[in-house]
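The complex is shown incomplete by one protein chain, all other protein chains being positioned as in the whole.
This part shows subunit A:
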Amino acid sequence: MTKTAHDFAKASAKALGDRQSRAILHKAIGHIRVLRQRSVNAMPDFAERQARAVAVRDKTLAKLPELLEKLEASVTAAGGRVHYAETAETAAKLVAGILAERGVRLVVKGKSMVSEEMGLNEVLEAAGIEAVETDLGEYIIQLAGQRPSHILAPALHVSKEQVSDLFARKFGRTSTDIPEMTRIARDSLRQKFLAADAGITGCNIAIAETGTVTVLENEGNIRLSGSCPPIHIALMTLEKVVETLADAAVVLDILPPAATGQTLPVHLSFFTGARREGERDGPREMHLVILDNGRSDILADPKLRSILRCIRCGACLNVCPVYQSVGGHAYGTVYPGPMGSVISPLLKDNPGDPRQPFACTHCAACSEACPAGIDHPALLQELRRRVSETETDLPVAAFNLLARHPLLFGGAAAVGRLFDPKLREVAAVAPDAPVGRFLRCREFPGLARPFSRRFKALARRLKRLQGGRA
């Protein structure tokens, strides 16, 4: 077995021990799921919307290099600048460099998972630049010194009461009434917006023909981050582009319903370039940073390419039994859950546990929920194949060897029946071995006299009964 930097099995076992966090996660995720189901049920044409969106995503991926060039030309024409970064680390340095060159001390940030992927906040801090998260959930996470546990709802694992305690500690002022809590956060954040020298946002969809960065949100903080400070830096990964405004609309048809159960989010912003001559507001400078971090390789890999259709709606996380039980932090990566188990191991920086694709019950709830038509089980299967090529899996190999020889197979079962049909002794001898841990919550019924030995007599008896009845 490969030695890994991150061990999901250990981290998840630990996370499962934290009953309080599990209960919070459970409740929150149940809520999102109900919202989504309600909205998708209310949309009789969801399947058609989905089919259109999949077509747009595939069309986009098929000509991605061309679209990125087009995007660059349009952004430049609109007065912005485009930067490419190979790895997360170079991207973070690039952003820090832009800011340092302009003497920026304070940055406000709108929620961006790409920024998390870059580890941007740490790099900015090291460069002496204060970065303040302005999305409420992300702000809470930042105050608590944590990491997001969900790609859409970063503070999904935190309860209202925990936030209230956190605010009391940080601001000396608190409440458990949500509007009041929002007000407390807003009072602190408003000052930052006004004082910030630059704003950093993510990007849900970039439109190549117009050079527009599209962002969806419910709070308005991302809109403020991208429009209030004099410099706007937008971050995206290279697959986020579409060709036309019409294509963007097709993606927008499914993203909010799949994500939060909304028809449209409260704020839908279109940032196009920098402030033009004669305009009274908007950033004076606009930069678009496009991160690769392994995605060109994924694009060139026909067996895995479809993961780049992902529009980061979070639906697959919300239905995954593993994610729901262990929570996002156990993954040790920026992207958890089914989409994360596919994409993380393929990223250049912070790929997490290479065995992550094995941490799956094969229930296929993810692919059923995915609005982008991604077949996670098939992709995970391919990733497992690639990992297992490099190692020897003794139990599986032994089992399959037996399975090729019916006499041996039956013989092994017979030995098992004689020795300890209920596996109790095995479990008692090795409580920490896989079988022991497996049996901790299970009372094994035991190995029985094989069906094949009972069959003949049974079939005869049944036939007779049947004949008698007829």
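We adopt the following convention: a residue touches a chain if its C-beta (ideal position, glycine included) is under 8 Å from a C-beta of that chain, and two chains touch if they have at least 3 such contacts; residues count from 1.
Criterion: contacts and distances are computed from a predicted model.
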| said: Name the omitted chain as UniProt records it, choosing among "Glutamate transport system permease protein", "M48 family metallopeptidase", "(Fe-S)-binding protein" or "Spore germination protein". | reply: "(Fe-S)-binding protein"
| message | Out of A:Pro65, A:Gly220 or A:Gly446, which residue would touch the omitted chain in the full complex? | response | A:Gly446
| query | Touching the left-out chain: which of A:Ala9, A:Ala55 or A:Ile178? | reply | A:Ala9
| message | One chain isn't shown here. Among A:Gln146, A:Ser159 or A:Ser388, which residue touches it? | response | A:Ser388
| task | Just the residue numbers, please: which parts of subunit A touch the chain that's not shown? | result | 8-9, 12-13, 16, 22, 321-322, 325-326, 357-365, 368, 377, 381, 383-389, 393, 396-397, 399-400, 402-406, 409, 413, 434-435, 437-438, 440-452, 454-455, 458-459, 462-463, 465-466
